[in-house]
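Quick one: the structure is below, and I'll ask about it shortly.
A protein chain is absent from this complex, but the other protein chains hold their places.
After this line comes chain A, so read on.
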Amino acid sequence: MRDLQLSLNQTQRVRLQVALQQLQDLASQAAAYSSVTIADTILVNNEDGILKGHGTSELDGQVVATLCGVVERVNKLVYVRALRARYKPEVGDIIVGRVIEIAFKRWRLEINFSQDAVLMLSSMNLPDGIQRRRTAVDELNMRSIFEENDVICAEVRGFQHDGSLHLQARSQKYGKLERGQLLTVPAYLVKRRKQHFHHLEQYGVDLILGCNGFVWVGEHLKTGEHDMLDDQEKRPEISKSNKIDEEEQERTFTPLEVRQHICGIANAVRLLSALGFILTVEAIKDTTEAGVSSNIEIKDMLGPEFYVQIVEREVQRRISLLRKKG
């Protein structure tokens, strides 16, 4: 995600400085964690029984950090968790990826990781829904299920021996994503939660926060509509649509109201990722509502005034959170 370039005028710059300073003060107040930079000593009580984990190393009898991050202690294990790490996949993660290549009985997906992920043909439901052995005909028809450059939602099934990922998309909620836009945010801004598929009813929009940093914002499709059978019927229409009237196409476009909500939510995601705030559904909904209530145009959500307003809102929210706790 490229950062927003903003030209703030003098007042806005001052307000932004004040708000960022307040956020930093709140963070250091609330911090129960200890952050370290490279070569800081980590305090350990019992040197003998300590297991030195990732990001630490022994130097002159002392445990020293080799990463910039936060020290985590679990029983006898001490390790340093980096804040801005590359995406680190785990089994069960929900991922959004783009098909790069169709290889022998598998699709290769790009997922913002050091290696491409692999989705086997056998890990995918067939269009007719029957559970059967994949035949040679199925292999030849792989392109009718997913083509190159398609955006797909899947789950991590496991790791291959060389470190690349195996994905599976057997459930109805996984599959091809259409009618929306894909956004890229830094992967560390999406934390693992119970739910990654969010259906925002009041907007009629589907929001999928992929753990790898790909966020999909699109029109809501009922779970049956990811169904391959429908796609196969629609496909001959789509390939001819370049020649058919544009009016035919226009009838199938996303309705304007839903589109406005999609663009508003996408802009909220872009703004939050430029600010470096963790992406949660509540934060995104809050930002979108702030945009709607302050009556600004959707494109102005990426402007300097709204940027400063959102930082100030976050300051207020954290202050009220602290007050509730303490």
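Keep in mind that, in the parts below, contacts are C-beta pairs under 8 Å (C-beta built on N, C-alpha and C of every residue); 3 or more make two chains touch, one makes a residue touch a chain; residues count from 1.
We adopt the following convention: contacts and distances are computed from a predicted model.
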{"item": "Identity of the absent chain, which is to be given by its UniProt protein name, from \"Transcription and mRNA export factor ENY2\", \"Chloride conductance regulatory protein ICln\", \"Ribosomal RNA-processing protein 42\" or \"EF-hand domain-containing protein\"", "value": "\"Ribosomal RNA-processing protein 42\""}
{"item": "Absent-chain contact - pick from A:Gly55, A:Gly180 or A:Gly210", "value": "A:Gly180"}
{"item": "For chain A, the residues touching the chain missing from this view", "value": "2, 5-7, 98, 110, 147-151, 176-182, 218, 238, 246, 249-250, 252-254, 256, 259-260, 263-264, 266-267, 270, 297-303"}
